[in-house]
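I have a structure here, written as structure tokens, and I will follow up with some questions on it.
Removed: one protein chain of the complex. Kept in place: all other protein chains.
Let's look at subunit A:
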Amino acid sequence: MKRPLHGVLAGVAMVTGLALAISSCGFGSKDSADSDTTINFLAPAYSDGATGTKALWDGIIADFQKKNPDITVNLQMESWNSINDVVRTKLQSKSTTPDILNIDAYASFANDGMLYPATEIVSPQVLSDIQPGFAKNASLNGTQYALPLFASTRTLFYNTDLFAKAGIASPPKTWAELTDAAKKIQALGGGVSGYGLPLGSEEAQGETSIWTFGAGGSWSDGDKITVDTPQNLEGVRAMRELADAGVTQPNPGATDRKDVINAFIQGKIGMIEGLPPTIGQITAKNPSLKYSTAPSPTKSGTPVTLGVADHLMAFKKDGKKTESIKKFLDFFYSADVYANFVSKEGFIPITNSAAAKLASDPVTKAFGSTLAVAQFYPSNNAKWAAAQGAIRQQMGTIAQGTDPAQVLQRIQEAAK
């Protein structure tokens, strides 16, 4: 009995040894995948298809490597649904940690000292080219750790056909005018809703912010998260009143943002708070839709809106790659490359040079003026993640009858 077993064991040992030997001389070994001139870049896909995000990055990387043949950029694309899980897995070990990461939140990485300050990964020209509000939003305790990739703000999209039918002369500036317009459009009947209010769990914090900011509210004060404030309550009450008036789409508490946008594109909703890519979606899906954009209505009519930026960040690891990373990021932020990337993705540029280049781009035209009045999530506050999760989960319940004051209290508690 013993001898055959012995043979098997010896065989296993030999195969293992062979596998180790092969793997140590090349495949996936450190020196090829992780040298000082290799940049591992992890990015999410903003758009799919032949002209999507992957094609854009592939093109940028090819152009970059033509000029810098000694530097290799390994691109890995993930969907937004899975990128957080991928990042979590990759950060477990230094050898798999990406050198450059494109994602929304950078604060927890920066807090743990894992990121290079921005001054070490791009040249001063690029830093000074970035719009100050966005640079500040990418900073923690006065040090900028991330580079805004591009911006997204919100602005009111309204269906001019429905406005004409309902006899509304100009887009609403205040909440009172908004409610009035929504009532008139809702009265047209035929399954048309006045205002699209997406409070489902996908993005409730976005819509909510537009309303609370519109009442002069804010989600933070210094390093405190402030959810339960009189201004925020006023904003949330206004949303509740709109839902109660029955001038929104049915069940606002369970409607995701994408559903509202789709319904607007099909001409079923009079007004929505839209994003830059909405313009491209309308062109692609229903080019005959007659619509226009206007500043988001607020309580008093003073314009303010929500600004969101995704970021590029570089992980320190062993600290030897700064030169390669700097070359690549400087190339990326050079006016032509960056402007092309932003306009193809349909967002708003955050560098002055690209904004000048894209002055006639439809997205920049519609959204450019909102940049100055954009207010941000306190995403550099470590407790914001919990508050944001709670807003997503709870805010829609105001449309199911829960008291707005109670909802805000609970969200405040969640952010303790």
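FYI, a contact is a pair of C-beta atoms (placed from the backbone, for glycine too) under 8 Å apart; a residue touches a chain by one contact, two chains touch by 3 or more; residues count from 1.
Quick note on the criterion: contacts and distances are computed from a predicted model.
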> Can you tell which of "Sugar ABC transporter permease", "RNA polymerase sigma-70 factor (ECF subfamily)", "Protein glxC" or "Electron transfer flavoprotein subunit alpha" UniProt lists for the chain that's not drawn?
Replying inline: "Sugar ABC transporter permease"
> Looking at A:L91, A:L188, A:A294 or A:A405, which residue reaches the missing chain?
Replying inline: A:L91
> Which residue, A:S79, A:S170 or A:Q400, contacts the hidden chain when the whole complex is considered?
Replying inline: A:Q400
> In the complete complex, which positions of subunit A touch the hidden chain?
Replying inline: 84, 87-89, 91-92, 108-109, 112, 191, 199-202, 204, 250-251, 253-256, 263, 268, 385-386, 388-390, 392-397, 399-400, 402, 410, 414
